[in-house]
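Contents: one structure, followed by commentary.
All protein chains but one are shown at their positions in the complex.
Chains here go by letter, A and B, matching the order in which they are written, and residues are numbered from 1 within each.
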Amino acid sequence: MTDTFVHPYIPNTAPATKQAMLDAVGAASIDEFYADVPADLRLGRALDLPAPLVAEQDLAGHVRGLLGKNRSTVERLSFLGHGTYHHYVPAVVDEVINRSEFLTAYAGEPYEDHGRFQALFQYQSLMAELLAMDVVNVPTYDGYQATATGLSMAGRMTGRRRVLVASDVLPAKLSKVTDFVRVHLDLEFVPTVNGTADASAVAARLDDDVAAVWVETPSVTGALETRLRELADAAHAAGAVLVVGTDPIGYGVLTPPAEQGADIVCGDIQSLGLHQWFGGAHGGFIAVNDDPKFIMEMPSRLFGLATTDVPGEVGFGDVAYDRTSFAHREEGKEWVGTAAALWGIAAGVYLALMGPQGMRELGELLLARTRYAQQRLAAIPGVALGDGALHLREFTVDLAGAGLTAHGVVESLRRQGIEPGVVVGEHRLLVCVTEMTGQAAIDRLAAAIGALAEASTLNTTQEDRA
Amino acid sequence: MTLPIAPKPALRRFHQASWDEPVIFELSTPGERGVLVTPIEPGVRDAVGDVVSDLPAGLRRDVPPALPEMGQQRVLKHYLRLSQENLGADLNVDIGQGTCTMKYSPKINDQLIGVPQLTAMHPLQDPADAQGVLEITWNLERMLAEISGMDEVSLHTQGGSAAIWANVAMIRAYHEANGEGEQRREVITTIFSHPSNAAAAKAAGYDVITIFPDAEGYPDLAALKAALSPRTAAIMVTNPEDTGIYNPAIREWVDAAHRVGALASYDQANANGILGITRARDAGFDVCHFNLHKTFSTPHACGGPGAGANAVSAALAPFLPGPRVVREVDASGEVRFDVREAGPQSIGAVAPFHGVVPNIVRAYSWIMALGAEGLLAAAEIAVLNNNYLLKKVTDIPGASAPYAEGRRRIEQVRYSWQELFEETGISSEEIGVRLSDFGMHYWTSHHPYVVPQPFTLEPTESYSMAEIDEYVAALAEVAREARETPEVVRTAPHNQTVHHTHHDDLDDPERWAITWRAYRRKYFGESPARRAAQRLESTAATASESAA
Partner (left out) sequence: MLALVVNPVAGVGGPAGLAGSDGAAVQVEAAERGARPQAGERARVALEVVAAHLRRSSSADGVDASRDRARVAGRPGTALRAASTGRLPVVLTAAGAMGEDAVRAAGLEPRVVYRPSVADHATSAAATTAADTTAAVRALVDAGATLVLFAGGDGTARDVAAGLSEAGRGTATGSSADGRNGSGGTSVPHADVVVDDSGMSPRSSYRASVPTAWGGRPGAVAVAALGIPAGVKMYSPVFAVSPRAAGALAAAWSAASGSDGALPVQEREVLDIDEAAMRRARVEPRLYGTMPVPYRAGRTQSRKAATPVTEQAAVAGAARGAAMAMRPGIRYLLGPGGTMAELARELGVAKTPLGVDVVLDGRVVRAGASEHELVDEISRGPAKAVVSVIGGQGFLLGRGNQQLSARVLRLLDDDPLMVVAPEQKLIDLGGRPLLVDTGDPLVDARLAGFARVITGPSTTSLYPVHAPDAEPSEP
């Protein structure tokens, strides 16, 4: 740095301060402190970086200019899901997680960071009510990691390697899980029937070497699993663990997996009060019953209630701090690190605002809009639903009968300012509706695809005539 | 008393906010609502009927979740009160969380990420509609490539440990691609490297060999050479280590690893003092990672989201996670950013989509605010601050800085209160708790404690000389108390949100309470169904009263 360089983020660049500090330690120059860095490893030149925008207003102008090139789902009508969902984020959620006090806290003790501990304990507790399970972790990175960890726990607990994948899984999630567990677990896919698990095929493949049956509900296509109890009973009869990957958004009206026999329930909390943020705001939850056999395999933080020296005061601390000593098997033990705590606080605030009634109303709304959108799209001649399962929020449509490709539909509708969904097959489109896509929006989507179908049919008919 | 106001005492008379706020479930009042949901349109309802009644019986929730029922402002007030009961970097002199680089996270960056042009972007939108965020991502990758000297960068991972996992996953894929996956079963690390290196390697199926420091406190090169073999997949090391000691033989370490066909992986969690001074690639490393929430200023957010950046040599580039952001220039010279799926050798997705995008934008903004000279200034001042702090702390009787005695340190130091402990029986943890009474905090060390009675300080570039002096004065005061009034220290905290907390219940499966639900069940015999049913009844009662 040059002697005259002064920056608002770096107070001690002031030359007099710098000199005073050097004098205090008896150093002639800052370079002395780098005595252990060999000369031939020194860069010896300035980094080749863009010229800085040192005035805050210039920086703000630059970054806002770049972001201004984006066209967001406020400007586009979006039916995109496939892992990231467009739900409404109440203002109070943003207010709370934007507080400096939460944003810049980190790893203090439960004394000076009491609020953080309480907010995260409450997150665990609110999720526990939604999921009807007694134990929920401080969030891990995302639903992918949560599921990978949930399956690894099952492997460690049972000492077995086989995992039966009973549902259709989000491909990116499957990619992550596969690479994460492959040293310790072998994934075997049991093809789904009509969008959901083939329970009898799963049962037939269960044996005493199966660590877990892995069910996703809603699945990648939004299909809800209706035979969870049957799958749980079959898994348990073979000594296997039922791991359910899910999105918690529907449990105001849907029976939580735990009440149907799930042992480990995991997934993502992005739906609960987190903006889409270009896919950059995900957090993972892992829920289990209050059973040390499971809890001791959880790598994540767990905050618990504690008393203090003052009666009535609510204290907190880490539960089962020394979990490694109880681990059934040590192979593949994971780590604890900076993950997604603030997103957990956000989800907690969201659930507190929504309350039981809000979650019930939202669940009902999502079911209703999903069915409505299915009806509207399936009403288009040549367009069919991908399967006959019950769906929440997402579903696929098969466009083959209308002579349309999914890519073609996406390209055409983008020109109209509509993101109609995600291409999941040549003729297959995954459509997502939420509380942000009202009846009018769904009608517009149906009309736009209907028009394409009509034009396509017309073309085909004309070609036939020619 | 009249004006003038008396001068301030030397030490701040701090008291933490203490709202005595109940657990949120105790604030529930039946019938209150925090936010309303948009109603189902009549047209939709007419078309679909009663979707809840139509659910198969097993799928319809009988008892609603026992979430609290609260008015909006009460929810807000509750959480703002909790927010005040924290000591984050924006409040305290946050130099006590060594290894974590608690630097200033500029407020402008928080504003920049809050606009709908970022918050409302879906990752699968038409790339033509996402040019701004893709450009920022691509630019940050190139900046970090320059800062590390590496060829390619991925910004997918959500934290430092996740980035370490990606490092080891790429190393594993690389050896497998070369047909050496079965042969190379060992990863070598050092006792002062971040323990996630060992943990991630174990999770990936490797046996881990740990190297101890030599007599001088530097990583033992002879031990490394004895450990290296054709079975070695990689060395995974931090440098400078968590002691702030830079391994002067780092090039020899990397070369020795390469000689047996192993890769060299560099945990750059401690890069803050060497930005623009020396680079991973120049020491020969094949792969490294940065923590954007440390070195590049994104906030720590109560423990995440952070963000990791994995940087690799060209040889490892095919193994980077996907999808990748690419920059294309068409015939007319127009620049366009696009998204490419991962290649066949990629380790695949390590996280959803493109990583922690808000933090990618924050880190980009931070680098853009500083430039090359600013990054170098950040490094040099962080190192100046650290050596100044080292002098001041080791002047406190009872404090010391073991290993490499008398040598300079880079950006942090692992100190020891062993002398004070022997003299007073007051442990480093107790001193840390008492320090919170002065509005400050420190962290001891990872386990196992290699330095006895440890505490780890890292002043970064963000704190002024006056703030560092204030911190040291508080440390010195607690050390004095340990000698003269040890009970004050032993029974701390006294000025905090809560008092001394009893940890016994947290380790006993019969007694621990990980959620409110479990607590009510264990200590009050409440079944969750009954609680919810009671709540439902009272809600119904309230509703019928208001209807009447």
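Note that in this section a contact is a pair of C-beta atoms (placed from the backbone, for glycine too) under 8 Å apart; a residue touches a chain by one contact, two chains touch by 3 or more.
If you're wondering where the values come from, they're calculated on a predicted model, not measured in any experiment.
The chain omitted from view is touched by exactly one of B:26, B:255 or B:484, namely B:26.
Touching the missing chain, out of B:71, B:181 or B:486, is residue B:486.
The chain omitted from view is touched by exactly one of A:276, A:307 or A:456, namely A:307. In the complete assembly, the contact with the undisplayed chain comes from B:202, out of B:156, B:202, B:324 or B:362.
Checked against the full complex, the one of B:313, B:427, B:460 or B:515 touching the unshown chain is B:427. Contact with the chain that does not appear here is found for just one residue of A:115, A:143, A:317 or A:344, A:317. Those residues of subunit B that touch the chain absent from the view are 13, 15, 18, 20, 22-23, 26, 99-100, 161, 191, 194-196, 198-199, 202, 206-215, 217, 220, 222-224, 226-227, 418, 421-427, 429-430, 432-433, 437, 443-450, 485-488, 490-491, 494-495, 500, 502-505, 507-511, 513, 523-524.
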